[in-house]
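Below is one structure, written out as structure tokens; comments come after it.
Omission of a single protein chain aside, the complex is shown with its protein chains in their original locations.
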Amino acid sequence: MSNANHPMGIVKRNIVRADQAAVDKLSRFGVATIHEAQGRVGLTKPYMRPIYSGAHICGTAVTVLLHPGDNWMMHVVAEQIQPGDVVIAACSADNTDGFFGDLLATSFQARGAKGLIIDGGCRDVKELKAMNFPVWSRAISAKGTIKATLGSVNIPVICAGAHVNPGDVVIADDDGVVVVPAALAQQVADAAEAREANEGEKRAKLAAGVLGLDMYNFREPLAKLGLTYID
Amino acid sequence: MSNANHPMGIVKRNIVRADQAAVDKLSRFGVATIHEAQGRVGLTKPYMRPIYSGAHICGTAVTVLLHPGDNWMMHVVAEQIQPGDVVIAACSADNTDGFFGDLLATSFQARGAKGLIIDGGCRDVKELKAMNFPVWSRAISAKGTIKATLGSVNIPVICAGAHVNPGDVVIADDDGVVVVPAALAQQVADAAEAREANEGEKRAKLAAGVLGLDMYNFREPLAKLGLTYID
Amino acid sequence: MSNANHPMGIVKRNIVRADQAAVDKLSRFGVATIHEAQGRVGLTKPYMRPIYSGAHICGTAVTVLLHPGDNWMMHVVAEQIQPGDVVIAACSADNTDGFFGDLLATSFQARGAKGLIIDGGCRDVKELKAMNFPVWSRAISAKGTIKATLGSVNIPVICAGAHVNPGDVVIADDDGVVVVPAALAQQVADAAEAREANEGEKRAKLAAGVLGLDMYNFREPLAKLGLTYID
Amino acid sequence: MSNANHPMGIVKRNIVRADQAAVDKLSRFGVATIHEAQGRVGLTKPYMRPIYSGAHICGTAVTVLLHPGDNWMMHVVAEQIQPGDVVIAACSADNTDGFFGDLLATSFQARGAKGLIIDGGCRDVKELKAMNFPVWSRAISAKGTIKATLGSVNIPVICAGAHVNPGDVVIADDDGVVVVPAALAQQVADAAEAREANEGEKRAKLAAGVLGLDMYNFREPLAKLGLTYID
Amino acid sequence: MSNANHPMGIVKRNIVRADQAAVDKLSRFGVATIHEAQGRVGLTKPYMRPIYSGAHICGTAVTVLLHPGDNWMMHVVAEQIQPGDVVIAACSADNTDGFFGDLLATSFQARGAKGLIIDGGCRDVKELKAMNFPVWSRAISAKGTIKATLGSVNIPVICAGAHVNPGDVVIADDDGVVVVPAALAQQVADAAEAREANEGEKRAKLAAGVLGLDMYNFREPLAKLGLTYID
Partner (left out) sequence: MSNANHPMGIVKRNIVRADQAAVDKLSRFGVATIHEAQGRVGLTKPYMRPIYSGAHICGTAVTVLLHPGDNWMMHVVAEQIQPGDVVIAACSADNTDGFFGDLLATSFQARGAKGLIIDGGCRDVKELKAMNFPVWSRAISAKGTIKATLGSVNIPVICAGAHVNPGDVVIADDDGVVVVPAALAQQVADAAEAREANEGEKRAKLAAGVLGLDMYNFREPLAKLGLTYID
């Protein structure tokens, strides 16, 4: 698989993280809202699920490209974590091995990471929940990994179908994971705010029994397309 | 995929819902029991899972046929909901997009819907749980959908492998989803009752250490088929 | 599928269970630790998931080979259960039907079984949780099964990719399921103990901010392979 | 899975097959054309593939409902085949076992069957190709099946997501399988003919370099929706 | 995944291959026949497919256990190949990388291997077909692999769900792959011969229009179970 058109064995130390104020603002919104606010792009595939429910994180991406069955680079990326980061781990081939467990989580958490998004497997899920270190992964697997091959850190990666540049904003909750390019963070945060602003009013109307058909004026365009009511 | 041999763009307003007394009686039993009681038919495929555990609903089906990535007809079906209904959403192709979230749930709930069965994706799962609006879906996905194409409402559909006519009874719990044809509702409810009646006695025997081999008289037929015990 | 190169219709009554002291010692460790301790082998595939989280069992395997859609042999294996056993159910073809529910669980529990590992479907999950009878399965499905064909009991089976001999030790928790051959049980238990002994120290260092790169002396071998840091 | 809301163990002998003239006319068209001609409905899921390429059949459906791992009813359906029929085999659960091989094909062919559509596995594929007996299946598998349980013959079934009534027209080619309800056969055949009539002209224009954008007048609606060309 | 309860990094040089006369006899039969003849066991999962159709091989197994993304041990197993062997490659985790291509095939062919069964990916499929070196694999993938980790050679492995001991007989054709334990090779070959002996007669009867219902005397047992004919 692509991942990516970059040389292997590179660790980029200095990356430009998204503006903190924009990250803070984005942290107020859920994944679905942000995804809509940036034009319905930036989601990982729906096979990425939280290892426990209820977590909601927002931070800046540090990225790592792994090879199947090998988690050596997880130790390399640990050093590049700054407080507020979210680690994005991509893999050069579909693999469900348990690249990540409680020891690495202890290290990531000590460095200030808010969580991990990994297109691979995760283990020690009971301990991770107890530590309050959330992970979104493609699988839960006790399968151990080796330390033999070089990947890269802080290069652009494709993680579960989403393109992530180091420094991008990553938001994850029970609905999934969305990536916002660093350069668009403020604009998307504003759009998310605007989007939510009028949701309360809509919700109240719908709760009162008003139909979306009427609230959104759908009856006319539906009729134009030929929607036919029969008894 | 089939779904179905019917014209598109039709909304049927008047459907015959299953008898309320039969629905009430069916609501006392779980999915597994009802499935057995009607001759081991009527289940959706096991990829249909509740977005949160512990819910148990029983109601009459209003159906909607969607197209991949388009949830426009969800607003059309909302108008056809009557208190006690369960919405059954089928899709013309396998698709995991997030057709349904908290705003639509507010509308469905205001109309009296008990829940949603959707052969597609669902989002805002945290909010839906807080609202106590249960959904059984093939995926959880924040992916937004468009409003551009006509489907149909209250036509027969195939939802996750189950054939559903509007007005049929739909029961869903942690074990999955089962559909009972409206015409058979009373008969299946009675059979479910009969089936459960003697389960208590069986359970007591088994708990006391009696073997199913003896309780069901399996030893003889097994021996006839050649079952051989060795040491 | 293989499963296995053995005749059908056999029930082996006398099996040699792993040494109880070794089983007891193994019960102190998680699946990931034991898997590592025995050389990273013995796991079932990651599609095997607990029907509820938080359970942790360790016991000796009694095995049963089922055919798709037929759970008759579950009643045959029940008789072979001894207190402390874990039932391992393999299937001659991939199948998600609900082979197991609360009645069989009542019987298994009465016989002293600690839980079930089944490469197939399970139902009555709400009741099983209430009974505190844990199951690891490939699916949850209300689909009923028949009683028509012979399988075998206490023969070697392949369950979800793991080879299991009757009497082997089976450990299962939220991370998955691992099988330890009876003959290796004490040795693996000792290795697991040794492995965990120094985890506390490692965890403390990592929590204090020491990097795995330094703690494990990874910098030199990584540099030798050509890992390059850029700014 | 649903399949169907009908009692088990029934063989319906007298079914009303679609009008022969309509079947003959439909046999002139491919699956994609017929699917479009009847309003984009009636296809089986795309996992259904021919066991060899190049076959194209059109006939009337006789249906059979199987259980996983059991092909007994294939012998029952054989008796109900009339020349020109296509056998549609559904299964009560997802299963890839080899329900069908060269001996059954010899029998089906002797009865006049044009081919088999099976939501299960098929074996002896080399021999079937040599016999010129085409099969569309979900898998190729040598796995043998038993003969122990009753299904039904000539009841409505759901085969790979398509609802099929006995007597419906079934067309299959390298693109997949489509089902046309018997009552609509003539109308769909006419629509398919009309659809193909102007395809030749379109093809010639496109081959000459005319763009679909112009031929179908797409530029204006696309611009209205906001399609923007940049350099 | 299990694979297996054996230490890593072992190469067993002396293995006991199945009796040559039995292998020769087995080579006359197809996979489906042999699978039936040994009691419907020994098949790999149906996702294992030939990279080109029409090949049929029968030989003795030399086994290799790979790790995901690493094909180093393929060079180690090459040395252990003797004329008439079939290489069985298992993997410690599900992986589709291209472990095998035309260079390794040249080496394997030079050593006398008849083909490869690999629970992983294969590449250079055009060249392999031209070389007449058949491969059954879970995927076709150009993805290259590394050479960094030890596996083992000639240990028992689980390949695509089938348990294989070195020296077992492996037969593969368009229907899949079956494994016959070395100790049973002659007995299974005899059973296969017996099974085929009366297939010709059966085929002739069925071709003449005799129904399986009559030829196998199925009518009575079906009726006893309650099969009901309606008009």
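We call the chains A, B, C, D and E, going by the order they appear; numbering starts again at 1 in every chain.
Basically, a residue touches a chain if its C-beta (ideal position, glycine included) is under 8 Å from a C-beta of that chain, and two chains touch if they have at least 3 such contacts.
This structure is a prediction, so every number in the text was calculated from the model and none was measured.
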Remark   = Answer for the absent chain's shown contacts is A, B, D, E
Request  = Can you work out which residue in E:G98, E:G115 or E:P134 touches the chain that's missing from view?
outcome  = E:G98
Key: Touch list for chain A against the chain that is not drawn   = 1-8, 38-45, 92, 94, 156, 158, 161-163, 179-181, 184
Request  = Since one chain isn't shown, list which residues of chain E touch it in the complete complex.
outcome  = 9-14, 72, 74-76, 78-79, 96, 98, 101-104, 106-107, 109-111, 121, 123-126, 139-144, 147, 149-150
Message = Across the whole complex, list the residues on chain D that are touched by the chain not included here.
response = 30-32, 35-36, 40, 43, 46, 49, 53-54, 173-176, 178, 199, 202-203, 206-209, 211-213, 216, 218, 222, 225-231
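One rule holds in what follows: only the chains that are shown with their structure count from here on.
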Graph distance between chain B and chain D, where chains that touch are linked = 1
Remark   = Intersection of contact sets, chain A vs chain E, gives C
Mean-CA-position distance for chain C and chain B (Å) = 31
Ask   = Between chain C and chain D, what is the separation of their C-alpha centroids in Å?
value = 42
Request  = Give the residues of chain D that touch two or more other chains, as numbers and ranges in rising order.
outcome  = 1, 92, 94, 96, 143, 149
